[in-house]
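For this view, one protein chain was removed and the others were kept in their places.
Entry: chain A
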Amino acid sequence: MAAPRASLRLVAPVWNGGTSGIRGLSRAVDPEGSPRKGRTLLRFLADRFYDVEAVREYLLQKQVLKVLQKNRFQDKEWMRPNGRGLSGELWKLREVPVEAVDASGCAINYQGLDNLLALKELQSLSLQCCPHVDDWCLSRLHQLANSLRELSLAGCPRISERGLACLHHLQNLRRLDISDLPAVSNPGLTQILVEEMLPNCEVLGADWAQGLKLGPEEQTRDTASSPIPA
């Protein structure tokens, strides 16, 4: 008899406030117009006083390490979520192979993937909108090549076409969602190349015509058809 589809959901992200600091790091250089008077004052002070500079560097290091620490903590949580409440249920489910994992929005990173990759029967994995899943994480997914049928990477801000290139190991994949990846430079072209790379897979993502410039006859047709208000 087929095992029940155990859809384990990781603990919801508790520290959305915390991610903004890290997101601030990964955001491209801010436009000059944004009002950050506090930041310029700090910069001015840091340029002139060694103490302020040292304090800022220390705080930056702590911020950067926070992600790692929180993830290690999450690893323990994976085995026993919500304290004592669910541990009894999980114990009974220990022998049941996990078929699907929905980790959308979770702060899982390269080390945290160790737990997911241990699930050798995993068929469906959703990593939608995970802020720390990047190309390096995708290069680890080859360990799930035998079983993985469905993968969703929609909305992950750090995945680029270079990481998508290592999905070719997953030859059993039948559904792949690569929509809304802001770091992919050329979504239409990437879609075509990924479809060529995984011939048996249905790839959801950008429309291949996205980003193409309209031809001259299509352009005139558009302007002719747009109604001019009287």
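What we mean here is this: a residue touches a chain if its C-beta (ideal position, glycine included) is under 8 Å from a C-beta of that chain, and two chains touch if they have at least 3 such contacts; residues count from 1.
Methods note: contacts and distances are computed from a predicted model.
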item	value
Options "FAD-dependent oxidoreductase domain-containing protein 1", "Defective in cullin neddylation protein", "EF-hand domain-containing protein" or "Origin of replication complex subunit 4": UniProt name of the undisplayed chain	"FAD-dependent oxidoreductase domain-containing protein 1"
Touching residue (missing chain; options A:41, A:64 or A:204)	A:64
Option from A:133, A:164 or A:201 whose C-beta touches the chain left out	A:164
In chain A, positions touching the absent partner	25-29, 39, 43, 46, 53-54, 56-57, 60-61, 64-65, 68, 110, 135-136, 138-140, 142, 160-166, 168-169, 185-186, 189-190, 193-194, 196-197
